[in-house]
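Of the protein chains in this complex, one is absent; all others appear in place.
Up next, chain A:
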Amino acid sequence: MKKLIAATAMIATGLSVGAAKAEDSVFVGHLMDITGATGFIGKFYADGVRDALSYINENGGISGTPLEFESVDYAYKVPQAIANYKKWRSRNNMIAMQGWGTGDTEALISFVAKDEVPVFSASYSGHLTDPTGKNPKTAKPAPYNFFYGASYSDACRAMVQWAAKDWKDKGGEGKPVFSHIGDNHPYPNAPKEACAEYANELGFEVTSPVVVSMKPGDFKAQCLTLKEAGTDYGYLGNLGPSVVSLVKSCGTVGVDPTWLANIWAGDYETLKTIGDVDNYVFPVMTSFWTDEGVPGMDLVRKISMESDKSGKEFRTHHYIRGICSVYYMKEAMEWAKENGGITGANIKKGMYARTDWVPKGLEGVCMPATWTAEDHRGINTVNIYSGEAHGGDIKVTKLETVTLPRRDDWLGY
């Protein structure tokens, strides 16, 4: 035990860093993963969040209140995420946080609810959408968790809805076959049952899920399983590199279903890496960098210049989603400032203060969202795009906008 005292004394002297802060500023913590398991997409999203926070800070803060923030790469390690959260909470008086993945967001649910710190994460698990635990299936209510976008479950449902129509339009006969493809891991599994249930409801034949490792490799065996099952629509639950390997492997063995990718597995970069694919469908929650005539893109381009002075660097829609996440928080903070002060509890109220709102300046970029004290499904509308890639030539076209009903049995699921 003597060693423990010595060690503690060492930490106390070694780690203490004066936390000087301006009295009237507000602090926002930013957890990002750029070196960990999800770093390759985490980086794009983190850049969006960082640039947006810096931009706000340099342009008047929260209605004049300076914004302080710290971006920490926690490398997708839950203990580091918790330690950082506690540090920001006890030293910087953090009032809101921009988070990232499923692991850290879930680990922090209880803490943030108790401390009243709203967390805006990039984990779109359906069960984060039930703030009160109204749905009996909700393991733990998440009253202080928000995210910008449709949940994984809703995005998958929207694509299934589109697929049902697509099947009819193409004159398909009989029941179309739907397969969930992904690792046996919380992230790909998040929408598995919810989406399969809805596919059943819409008249699909749902096969057993096909397990494909999250780590890229040779997946020809799994592709042959898809071939045998006669899959017409395959939901891709994994992340970039694994999805790329799968689509390539299936191309080699001549399996060519319509791919329904999850939101993190569909972007220009992924299509470029796949190289040769038709029928690649994915959900998008913002405009694209290349979109013209969208009023809000001016602000996005200004924000982008925070880390790229030339303004020419290509940004993915993950980056733009990061900006939306920050700007919803910003407006909720502004509301809080006018209604009793910027505290966590007031920011939460600020999120409920309006319906179908888009942050000022981002019109056309972020989609209108509504959060209520009973329902944290901010967005139930999904833009569905299709991607094609042929020898470096990439074509992305919008297929449809699907608006899902806010069904009670879908809340938190």
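A few notes on this one:
Going forward, a contact is a pair of C-beta atoms (placed from the backbone, for glycine too) under 8 Å apart; a residue touches a chain by one contact, two chains touch by 3 or more; residues count from 1.
Assume contacts and distances are computed from a predicted model.
The chain not displayed here is annotated in its UniProt record as "Branched-chain amino acid ABC transporter permease", chosen from "Thiosulfate reductase PhsA", "protein-glutamate methylesterase", "TldD/PmbA family protein" or "Branched-chain amino acid ABC transporter permease". Touching the chain that is not shown, out of A:I41, A:I62 or A:I109: A:I109 (per the contact rule at the top).
Among the residues A:A139, A:A221 or A:A373, only A:A139 touches the chain that is left out of the figure. Think of the hidden chain as still there; on chain A it touches residues 1-5, 7-8, 11-12, 14-15, 17, 34-35, 43, 47, 50, 70-73, 75, 77-80, 82-84, 86-87, 89-91, 102-103, 106-107, 109-111, 114, 127, 137, 139-140, 184-187, 189-190, 192, 307.
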